[in-house]
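Only one protein chain is missing; all other protein chains are in place.
Chain naming follows the written order as A and B, and within any one chain the residues start at number 1.
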Amino acid sequence: MSMGECQVNTETKGFQPKIVAFLCNWCSYAGADLAGVGRFQYPATIRTIRVPCSGRINPLYILKAMANGADGVLISGCHPGDCHYMSGNYVARRKFALIDSLLKHVGLEEGRVSFSWVSAAEGVRFAEVVKGVTERVTALGPNNGVFKVEDGGGTNE
Amino acid sequence: MKISKEKFGQAFDALVAEYQIIAPVITDGDVNYKAVKSFSEVKQNYLNSKLPPKSFLFPQHEKLLSYKKEGKDVTVKNELKVEKTILFGIRPCDAKSMLLLDKVFKNDEYRDPYYYERRDNSIIIGIACNKIAPTCFCSSMGISPASSKGSDIFLVDLGNSYHVEIITEKGKALTAGLQELAELTAEEQALVNTIKSAETPSKVDVSTITAKLDKMFDHPYWDTLHEKCLSCNACSFSCPTCHCFDISEEVHKNEGSRVRTWDGCMAPLFTLHGSGHNPRDKKKARWRQRMLHKFNYFVHNNGDIACVGCGRCIKSCPVNMDIRQAIDGVNKAELVVD
Partner (left out) sequence: MNSIIDDIRKTARQLLTEGKVDVVIGYEKGSLPLKATPCFVRSPQDVDKLIWDQTCENNLAAFVAKTLGKKAIIAKGCDSRALMVLIQENQVVRDDLYIIGVSCQGVIDQRKIEAETGEIIGASITDEKISVQGMECDKEYSFTDVKDVTCQTCRYPNPVLEDVHIGGSIEVPEQATLFADVIDMENKSDNERKAYFKEQMSKCIRCYACRNVCPLCYCQECFVDCNSPKWLTGGVDSAENLLFQTGRALHLAGRCVECGACSRACPQGVDIRALSRKVNKDVKEMYNHESGLTEEVKPALNVYSTDDPEAFLVKE
């Protein structure tokens, strides 16, 4: 794979989204690491935050990321049944379902907030997930949505 | 002197070019003060606004200044934006409340530019209350439903016209161009007299409350007054005289701003210190504070009771805490002789 091939088509919008990615330490973060080691290219749009487990995710993280100007949020954990802490992702699964549904209900565009289960062995798949998420967020355009604080407050990174 | 509403509307619309005009507007059944572009948008014949107009002098959330660090340089920018403003349709209670806010923000010792710049650039067109709500008790608070205290120009709604009184020099300057004033008929004068002599049916006795409260800090009355209070800030935020605020820094990397927001003494964490100590972590202490501040401390410090009898706190409280009942309770409380 050459560098050029894997760039997401941002020609139409001309902007690079900033996507905050919460990755669980044991599976998804390791999967992302494997993607790096294996040189499986994916767009440099995600800013990774490593959490011990997807069960650690507080719904406020997602809301605050949107408020601060993130164009998208990705949350990724271990496959159900494979959680390092046995049941963290089971608990998270219920939370995520409710968060996803409520965010859509208040008018947040579908595709801004995404959830996935990526294991430590799925380096290629992680790259695919990030590509897919980036494509969808790019198509939606910059975050000007329901949670963005109008006063500004995001970083200029 | 009177002016027809039609002529008044024309003069009003002409002023829109020069002034930001804030007037009562009805949205979704609730009347609140908003910027308007024409007299036709102004709501007439209503009791009083849901929220007081104090946010036009003292906004709920305002940026005081912003700063940016670039290398070794720091630039600071004053974020105060002031426009020449007319506040139209202000009731006697709300007009009086601005005089009370002046004592806090614009006095000999301390002048808050974010308040007084707005205050000095505002002209208050007050209006008498033709209808008095059962929750109004302004007659007990040193004013009346037709008091012109605090207004620069004072109107009485006569139906098709307004009776106009110029109260201050500021008001005089604004009406200098008005040519279309006419004399009142006898009937209209009688109506004005009726409106001006009206009193709120609901009354409380505050003649001795300050002196009484001087002796009541440890009184058992406070033990039960607070019980049903939920410690929200519905009363403080609806009150035209409440003025507590919090200042915080909103910083992101190398830039940020200093922001002032309303705060309320009813909230449990209002008095939380940096050390972790909270002198008013009990509801009892907070309700005592509310009564003492309004009816005792403010009198001692500023010479007036910090309540104008608008009744908004009574209407907005989810558990029907009634400040009139609290005043009665204080009056009836038996002082324990030491």
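Note that in this section contacts are C-beta pairs under 8 Å (C-beta built on N, C-alpha and C of every residue); 3 or more make two chains touch, one makes a residue touch a chain.
Remember, predicted model here, so these are calculated numbers, not experimental data.
A.B. asks: In the complete assembly, which of B:M1, B:A35, B:C232 or B:A285 touches the absent chain?
C.D. replies: If we include the chain that is not displayed, B:C232 is the one touching it.
A.B. asks: Which residue from B:M1, B:L64 or B:A267 sits in contact with the chain not drawn here?
C.D. replies: With B:M1, B:L64 or B:A267 as choices, the missing chain is touched by B:A267.
A.B. asks: Which listed residue (A:C24, A:I46, A:A120 or A:V133) would be found touching the missing chain in the intact complex?
C.D. replies: Result: among the candidates, A:V133 touches the missing chain.
A.B. asks: Contact with the hidden chain only, please: which chain A residues?
C.D. replies: For chain A, the residues touching the absent chain are 59-60, 63-64, 67, 80-81, 87, 90-91, 93-107, 109-110, 114-117, 125, 128-129, 131-133, 145-151, 153.
A.B. asks: Across the whole complex, list the residues on chain B that are touched by the chain not included here.
C.D. replies: 28-30, 47, 50-51, 60-61, 131, 133-135, 224, 227-228, 230-234, 236-238, 246, 248, 250, 259, 261, 264, 267, 269, 314-316, 318-322, 324-325
Just so we're on the same page, only the chains that are shown with their structure count from here on.
A.B. asks: Give, as an integer number of Å, the spacing between the C-alpha centres of chain B and chain A.
C.D. replies: So the centroids are 47 Å from each other.
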